[in-house]
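This structure is in structure tokens; I'll ask about it shortly.
For this depiction, one protein chain was excluded, whereas all remaining protein chains were kept in their positions.
Chain naming follows the written order as A and B, and within any one chain the residues start at number 1.
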Amino acid sequence: MQTTFTITTSGLGLYEITQEVSSWVRGSGVLTLFLCHTSASLLIQENADPDVQTDLMAFFSRLVPSADNPTMQFLTHTLEGPDDMPAHIKAALLPVSLQIPVLGGRMRLGRWQGIYLMEHRNSSHRREIAAHLSVDGTS
Amino acid sequence: MQTTFTITTSGLGLYEITQEVSSWVRGSGVLTLFLCHTSASLLIQENADPDVQTDLMAFFSRLVPSADNPTMQFLTHTLEGPDDMPAHIKAALLPVSLQIPVLGGRMRLGRWQGIYLMEHRNSSHRREIAAHLSVDGTS
Partner (left out) sequence: MQTTFTITTSGLGLYEITQEVSSWVRGSGVLTLFLCHTSASLLIQENADPDVQTDLMAFFSRLVPSADNPTMQFLTHTLEGPDDMPAHIKAALLPVSLQIPVLGGRMRLGRWQGIYLMEHRNSSHRREIAAHLSVDGTS
């Protein structure tokens, strides 16, 4: 069983998709989410305190600064803007695919886990996530 | 086929679970391990020289220092202690899920590969790993 989730982002940030994915899964098996882009990521993170998301974004902006930051002057792929190559680097560091076991119609997420798309570009983008659900024959 | 592996950790460090997982898998297919937490990670790493594990822990403690380190003063989510937000950041950087092909009852791990739970919190925690094995119908 396959589908595509489409998310329109409005720049850098975390966009929660837990509910959308949750209402699609059924039965028992394993869910695969695959992001079809090289300048955004999928992420499972805490969905309770929004400060966690602020701090995550702040950390990754420091770990991989904008290309116009003096520490990043070694970058050569800069034609598409100072946020482009850092976006590719973050897309390498953070997951492009996630797999979550599904049992009795529910993803086996922990109590505090939410599923997010993390946008690494500054401007709005339309992002597609390919989803696949393997349903167990017998389990 | 699904199960849950439970590991009780005693603070920061790598806890090998290869043998426990190995004795659960059977047949041929693909194994999914999914960690139900946002302050620990799953990791496949060298299981020969224990120095590798020491160095891995040291590197990640330097890459993501404690919140009371001057370089981390931008963090805002600090109520649960100086090791909490760094734990979430490491949980973003390192895998929450692993998939390993299984053939003839054995995981296709390389000669030096072991499966680890990496605890990012300083104190003891009870960690659950949701496991799913897709067994091939015909292969």
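Some points to look at:
FYI, a contact is a pair of C-beta atoms (placed from the backbone, for glycine too) under 8 Å apart; a residue touches a chain by one contact, two chains touch by 3 or more.
Owing to the predicted nature of the structure, the values given are computational and were not obtained by experimental measurement.
Of the listed residues A:T54, A:N69 or A:S97, the one in contact with the hidden chain in the full complex is A:S97. Touch with the hidden chain on the side of chain A covers residues 1-2, 32, 34-38, 63-64, 74-77, 85, 88-89, 91-93, 95-97, 99, 128, 130-132, 134, 137. Those residues of chain B that touch the chain absent from the view are 28-30, 43-46, 49, 51-52, 54-56, 58-60, 62-63, 93-95, 98-101, 103, 108-113, 134, 136-137, 139.
By our rule, only the chains that are shown with their structure count from here on.
Rounded to whole angstrom, the centroid-to-centroid distance between chain A and chain B, based on C-alpha atoms, equals 19 Å.
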